[in-house]
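Only one protein chain is missing from this complex, and each of the others stays in its spot.
Going by the order they are written in, the chains are A, B and C; count residues from 1 in each one.
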Amino acid sequence: MNLNQNQLQNHNASLLARHQRKLAPWTGELENAEEVIQKLVDFQIAIPSWALGTGGTRFGRFPGGGEPRSLEEKMDDVGLLHALNRSSGAISLHIPWDVPSDVAAIQQRASQLGLRFDAVNSNTFQDQPDQALSYKFGSLQHADAAVRQQAIDHNIEVIRHGVALGSKSLTVWLSDGSCFPGQLNFRKAFSRTLESLQAIYAALPEDWKVFVEYKAFEPNFYSMTVGDWGSSYLYASKLGPKAYTLVDLGHHLPNANIEQIVAILLQEGKLGGFHFNDSKYGDDDLTVGSIRPYQLFLIFCELIEGMDARGMNHADDLGWMIDASHNVKDPLEDLLQSVEAIQLAYAQALLVDRAALEEAREANDVVRAQEILQDAFRTDVRPLVAEARLRAGGALNPLALFRQLDVRGQLIGERGLKTVATGL
Amino acid sequence: MNLNQNQLQNHNASLLARHQRKLAPWTGELENAEEVIQKLVDFQIAIPSWALGTGGTRFGRFPGGGEPRSLEEKMDDVGLLHALNRSSGAISLHIPWDVPSDVAAIQQRASQLGLRFDAVNSNTFQDQPDQALSYKFGSLQHADAAVRQQAIDHNIEVIRHGVALGSKSLTVWLSDGSCFPGQLNFRKAFSRTLESLQAIYAALPEDWKVFVEYKAFEPNFYSMTVGDWGSSYLYASKLGPKAYTLVDLGHHLPNANIEQIVAILLQEGKLGGFHFNDSKYGDDDLTVGSIRPYQLFLIFCELIEGMDARGMNHADDLGWMIDASHNVKDPLEDLLQSVEAIQLAYAQALLVDRAALEEAREANDVVRAQEILQDAFRTDVRPLVAEARLRAGGALNPLALFRQLDVRGQLIGERGLKTVATGL
Amino acid sequence: MNLNQNQLQNHNASLLARHQRKLAPWTGELENAEEVIQKLVDFQIAIPSWALGTGGTRFGRFPGGGEPRSLEEKMDDVGLLHALNRSSGAISLHIPWDVPSDVAAIQQRASQLGLRFDAVNSNTFQDQPDQALSYKFGSLQHADAAVRQQAIDHNIEVIRHGVALGSKSLTVWLSDGSCFPGQLNFRKAFSRTLESLQAIYAALPEDWKVFVEYKAFEPNFYSMTVGDWGSSYLYASKLGPKAYTLVDLGHHLPNANIEQIVAILLQEGKLGGFHFNDSKYGDDDLTVGSIRPYQLFLIFCELIEGMDARGMNHADDLGWMIDASHNVKDPLEDLLQSVEAIQLAYAQALLVDRAALEEAREANDVVRAQEILQDAFRTDVRPLVAEARLRAGGALNPLALFRQLDVRGQLIGERGLKTVATGL
Partner (left out) sequence: MNLNQNQLQNHNASLLARHQRKLAPWTGELENAEEVIQKLVDFQIAIPSWALGTGGTRFGRFPGGGEPRSLEEKMDDVGLLHALNRSSGAISLHIPWDVPSDVAAIQQRASQLGLRFDAVNSNTFQDQPDQALSYKFGSLQHADAAVRQQAIDHNIEVIRHGVALGSKSLTVWLSDGSCFPGQLNFRKAFSRTLESLQAIYAALPEDWKVFVEYKAFEPNFYSMTVGDWGSSYLYASKLGPKAYTLVDLGHHLPNANIEQIVAILLQEGKLGGFHFNDSKYGDDDLTVGSIRPYQLFLIFCELIEGMDARGMNHADDLGWMIDASHNVKDPLEDLLQSVEAIQLAYAQALLVDRAALEEAREANDVVRAQEILQDAFRTDVRPLVAEARLRAGGALNPLALFRQLDVRGQLIGERGLKTVATGL
């Protein structure tokens, strides 16, 4: 389905007066309100193709209806999100789930929907039906050189698909590791993984980046071969200037200070991208901002601080993507909530009085430093975010409009109640 | 396949001299060696039917070959384990995966294999193809009374199957909970779950027990309605004398002192059973004893202390079961390793000089108390466990014999390379 | 020093116009704004006497200046806080640090400062210089009955002091536990602790409560004898109707769902009180709301829901206290920040549309339930809290006024730069 512009305009018209009343204090009080709004307009978050269907756990999966059955339908779903919030103008594909059959048609569709192709993702954590060798004991780390070569070849193929579509980066998330003490020679696993990554790196086009994603545990439960930012940094450093670390919020040990990791990686010029989600226990892949919104805000404070210090462009110089699993929610509604949570955190972080903050820090005025951050966080920035959406042509309240239009009902009507997204 | 008794005897004969040399110091030095050996002979650990196939994670599953395709073949596998180690003489069924079509035939097979039927397990954490209502938002806690009734009826049906086979207990593990703050009214969820459990309890035969298993997280990632031992204890207390708490080693928050929980529950007369596995991060379901063998030993120290204090019989008065997932190992080999690890911990705990330990405790002699426990733990009790196996008619080295006989190869020959166990 | 009413009024006058502008939308849009403001006025948070000086860690302590040197000066400090925010009208004493020498004079001072005496706290986690027997190996759990009796007597003496001052409750936090496996017989430790508590309970006046506080770890690092809510609940249940569980936010294992614990304890009629602080790793005792403000809000949602369900009075029927350690902040500034954070969370929780929330829950509308909570949390309720302060006679911005008046400088002038609060 496509969003009807009349419906969108009617929706906005019905909410406009209230919105303007809420927004009014901003334009008066905040000097740089316009600048913040423009940054919000520019900020785009990629939607991964696998987040459009209902997720699940090892214990089971409870699918919803109307889920996309093809790459085309996945793009339509992202296009719909983007039409609603004007902040989801990119899609991240996963190979082999999303191999395009007709590249030109796919590109045309993307263009119509206003989407670009974000990082492409390889998959060596599962065996595909037609696969010669198994990844049961790893891929790029595997003891058998033939398995490693197969995984390298797959990554190069992923790059090839990405080039065809106009992607500029490859994300390598490895589930490689071990489940039991003794299973792995850690040094060999590291060296083999590095050599494999070097082979992939060699195939990277000049203007591409490769993101080495780390994860503390799961699906391996004793060790992960790219298990923390330190390891990822080592790989990325040894690979070269096109290699970066990718941070996924859910991939850490309990209580990790992720914002500090972000600051260090930015300082070293090695932060490449971000996967947003939220969690309480492990890689729970919950809606962004649903569990620890203050942490999200603190991370954005570091991102802005660190990017500005390097003269990086907020919108383009890091890869921003949602990576969550929607076990008990409508995936599209969940994504609307996630994008909004990211925008709110970004807006709040933009409001931080950084000059005053630095002054407080230099004076060891801990109380004041906290006040400055909390002042920004306690501010209700929803009017700013809504205004940015309005200016960009989106809906004042995307979720409300989604429900009002019964989008899910329409999708079920078009696609059926029992559909399974490829890759789920 | 059946274990050929000749092969077993040849295996034992070939290892006997070495075994006797290793055992010799025991019979000389340890006063109660005979008693320990007898307790080891008596101690039986139930094997769950779902542990006989390759497990997996939400990211994928890498099946092995020769996996059991039916309840009958699952029983054969447990029978084989039992023939090898003489300590796996019970099977725990999972409904609906293991509904017996011909009860009499199943009972006869069990009798031939020397197996009894341990606790039966209900499943309301997944939807079955023919199911009227979904458990997506819980079962016994569900807002809709009709879903709760469906789940109650299922549990009562499970009891009925258990009665037919001679089981004496029902294990209720609920995945009920919530993934997001706000999703659940905790009080209503508790009350509804309690009422549902009361309806199940009412259907329990006179000589049955019901085990209320708790789990801190997964597959729900914000709250679990039976989330810790305190909650489980509350349910069990309110239900009545036939209701008990069941402890699964992997179902706790990081760093929990499980042995203390065991001690308290035993003291309150509310510990009902145990699910053995090991883990480093969450419910990793790794081989028993593969990560924290000392913790396993400490738990057995509390079990023995607490059971003896209440005059309970080690072998019968608690339910002992392995509950693990074999993602990268042959399931049968993993189970052999798990049973051995349990036996070693049990044997070491039996060696603890408890009179001396109590004396040290009463004198606040912390150093001595630690020495006493470590003395037992550092002792190599493998000869004792092997001797127990030998006397009971098992193999001196079950795993070695399993490999020597190429059991897996034979099973693949019989059942095929690509089989899928029901329920996986 | 005393707060000069003129200064207070000048401060408020200077901020009034801006405050009224911020408040204006509330009185128009929020139906029950008046009710929320009144609840905020009524809500009082006790300040513990030990929170008025600089805290420290086992590695060191970096004292500030002007710290209170006596019970009288501690009361003055709380009086000052209360004069600023009108929400700290209670002080919680710690015996033996705060034994009053002249009860009548102390009561008169309290009356002048508008303070009442909250729960009294016993101390059996340290040895006092004149103490006959040591608590090195525990107090109420101790193997030696004489040590237990000494600890019981101490608690009874604490009650006596509390009665003299008008307290109505005793908080028992025990550091009892063990540092090493084997050190403790868990069952004996439990039974001895219970018996000791029963002796204390027997000395409790008719209209008193006793709070049994639990803690997962520290200062004992293997087991704590009152280690979790389940244990505390068991003790409180066995003691009787005057015994309750006390929850301290920092006393849990990583990732614990504290709001669910609150809900269960309220439902069972056994939640007695709260110790507020915040933390990232353990019992870090940081400023309330400085790390996980959303969790604090969720806890207040459960408190309100659960108290209302039982017809409890928010202001009186639970004990509310801050329990933090101010290692790098001015203690009084930290307390002002903490009280504000509590009020904000309370106000936000009061804003939750509970009827709509229940409706969403009953419909399993997870997205909507989350929206409802987030809507309240994302609202900037600072104007409401400031208005409540204003009406109660406090400062619109207590922290700003505290700095403007250079309160700390004055205290240093009065008391000196190098002072040590009793008990620190």
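Methods note: a residue touches a chain if its C-beta (ideal position, glycine included) is under 8 Å from a C-beta of that chain, and two chains touch if they have at least 3 such contacts.
Note that this is a predicted model, so its numbers are computed, not measured.
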Original post:
Out of C:57, C:191 or C:313, which touches the unshown chain?
Top reply: C:57
Original post:
From the list C:136, C:160, C:310 or C:391, which touches the chain that is not on show?
Top reply: C:136
Original post:
Which of these, B:255, B:313 or B:410, touches the one chain of the complex that we don't see?
Top reply: B:255
**OP:** Could you tell me which of B:30, B:164, B:356 or B:399 touches the chain that is not displayed?
**Re:** B:399
**OP:** In the full complex, which bits of chain C touch the chain not displayed? Write them out.
**Re:** 55-60, 62, 125-127, 134-137, 175, 178-181, 183, 216-219, 221-222, 254, 279-282, 284, 286-287, 290-291, 325, 327-329
Original post:
Where does chain B touch the missing chain, residue by residue?
Top reply: 21-22, 25, 254-255, 257, 280-281, 287, 289-294, 328-330, 333-334, 337, 344, 366-367, 370-371, 374, 377-380, 382, 399
Original post:
Hey, which chain A residues sit against the chain that's not shown?
Top reply: 136-137, 143, 178-188, 190-191, 216-217, 222-223, 227-231, 233-234, 252-257, 259-260, 263-264, 266-268, 294, 298, 302, 305-306, 309, 357-358, 360-364, 366, 369-370, 372-373
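The working rule: only the chains that are shown with their structure count from here on.
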Subject >> Mean-CA-position distance for chain C and chain B (Å) >> reply: 43
Subject >> Numbers and ranges of chain A residues touching at least 2 other chains >> reply: 254, 280-281, 287, 290-291, 328-329
